[in-house]
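Only a part of the assembly is drawn; its chains keep their places, and the rest are absent.
Chain naming follows the written order as A and B, and within any one chain the residues start at number 1.
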Amino acid sequence: MPPLLDELKRGLRALFGTRAGEIVLAPGSGAGAMESSLVNTVGPGERLACFTNGYFGQLYGELGRRLGADVEEVAAPWGEVVDGETVYRRLVADRAHAIRAVAVVHNETSTGVTSDLAAVRAAMDAAGHPALLVVDTISGLASTDFRFDEWDVDVAVCGSQKGLMLPPGLAIACVNERAIAACQRVTTPRSFFDWRPVLEMAEVGFLPTTPPTSLLFGLRESLRLLAEEGLAEVYARHARLAGAVREAVAAWDLATVCADPARASASVTAVRLPDDVDGEEVARLAKRHLELELAAGIGPLQGRAVRIGHLGWLNDLEVLATVGGTELALAMAGHDVSLGAGLAACQRSLAARWIRPA
Amino acid sequence: MPPLLDELKRGLRALFGTRAGEIVLAPGSGAGAMESSLVNTVGPGERLACFTNGYFGQLYGELGRRLGADVEEVAAPWGEVVDGETVYRRLVADRAHAIRAVAVVHNETSTGVTSDLAAVRAAMDAAGHPALLVVDTISGLASTDFRFDEWDVDVAVCGSQKGLMLPPGLAIACVNERAIAACQRVTTPRSFFDWRPVLEMAEVGFLPTTPPTSLLFGLRESLRLLAEEGLAEVYARHARLAGAVREAVAAWDLATVCADPARASASVTAVRLPDDVDGEEVARLAKRHLELELAAGIGPLQGRAVRIGHLGWLNDLEVLATVGGTELALAMAGHDVSLGAGLAACQRSLAARWIRPA
């Protein structure tokens, strides 16, 4: 176990972009990882500021409330980023420094928007606010560059089932010294997600609770695959494939939910649908007829969007197939799409690496 | 997902011995399952009575304290059962019915003792006490008969990695109507282990949090294997194999930690060692030289006992090999064992099914 955990920690540190961040592993889903980030940093009745721009940001707030925090939710419109300006204004106003932690979703899966964590941290610093920066990068890590140290993130959480290409069941957190100090301080009743026994046992190379061993071995393999490809190339590949998907969306005369193309997610694209096309019907048709898993919109986007995942072990032709299938499903659902338009746009975008346009 | 969950629930109900008990599944270890049983039944500051007879009973108390309960621990000596008489006396004394739940470990892995839950329930009833009966059967379920309905257990918890023959990572609970009422009542801050969303989603056949899918598929297979063998035969096989192990222990002139042979565990046998033999050394030698995993004693039995697991997918010859290996490790560790004595006793015990002694 000790050499296995040691290899996993080294690989995860490389992904998180940290030299000294401590890695905390436990059985759990993404929601478990999020819970772990809250119960160790925000005590009962203490203030948690959730800056939200979609479903998972709101979920962070909801979890905080269930776990006894005094949650303040600052909502940006779905499709926009959590921007530094908003964070700055809210924190500056908190003169008493009542806010213990700022929770942000790095890559908002419900909208396909990646927020700029460097800007969030800069805003916190500009406000001179000591709150911890707590980040959900469940659908971002291993698809998009993450810089735990450079962005001075205090807690970042992830799961096994997205960019790490594994079955679900492993909750992962990366925590820094300030976060560890917080976990010693807060009085939240907790046991399973308590970091303290994990950090103690880490010194002898074990975990305090029986770990999901099959996922640990799988994680070792995933980390090796990522290292073999090279993280820079992994991120470049995701960006390239995401760009090709967006070219198709444009060719369909549709818009992405993400307002600013510069902040479009590398791992998921949410497509806003015309009023007469139902996202759930699109997803249902894609699955039934094409064995293609699309995700319907959720929350205010229910029925109004369809989401295309493009992360993990994925190559150009698989993206082409996904786009072709989405196009077919849109057509089946009654969208007046010129069959082949999105497909050709996607293919042209992918081709640019090898073929110079005439 | 709905048909999968439906099959899993039917299979687990058969194992727990219940018709109407609700099944709650979540990513987690055994400790997660135990936490789930406490946060949903005992509110902050409410009284939890832990009747302990070993390490895992004590752990129940420790978890209760961490999670904010007012824990009262009633300890039986390690090696004895949690007996009805003790439970009766304590509950009768609680005239105010302050105790909200009674926690008991069904099969105490640290000592190899299986407590009589029917007697515990009878004691509770005799005392006319309304506390919930909360049971850890992590190392008991699927190896030993469990009668959730007949014993009127309110909550029983299990993990995937023992009698269910899977990798760790799945926390399983079976809960009855009284327990569900409790989970609606208590105010413990909780989210990940909260039963309420699980029970709500169960009606449409899903889980509220991303489930560890590979373990769900594995569980389906395990349940099919158990059903194919027949539960009665599964339990009889475990009892037979455990009996053969105890014959070997007797032939080594050693005693089991379990005081009453009638309550000896079907899944694990803890062997008390002479003063000059170190249990950790025995386990270390078995692993290094024989690729055999034994468990050393823990708590007051540290160094003083070695534990032999015999559960799950296991047959006569594997038990014979395990006993032979334990015997060799005992000899290597300096115990004055007559090589072959335990092995022959074990073999004779196993043989009784087929060969009539002369």
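By definition in this document, a residue touches a chain if its C-beta (ideal position, glycine included) is under 8 Å from a C-beta of that chain, and two chains touch if they have at least 3 such contacts.
Bear in mind that the values here come from a model prediction, so they are computed numbers and not experimental data.
Colleague: Every chain here is the same sequence and 2 are shown, so how many copies does the full assembly contain in this file?
Modeller: Copies in the complete complex: 4.
In the analysis below, only the chains that are shown with their structure count from here on.
Colleague: Once chain A is fitted to chain B on CA atoms, what angle does the rotation have, in steps of 5 degrees?
Modeller: 180
Colleague: Rounded to the nearest whole Å, what is the centre-to-centre distance of chain A and chain B, using the mean of the C-alpha atoms as each centre?
Modeller: One centre to the other, that is 38 Å.
Colleague: For the complex, which residues does chain B have touching chain A?
Modeller: 27-32, 35, 44, 63, 66-68, 159, 161, 167-171, 188-194, 209-215
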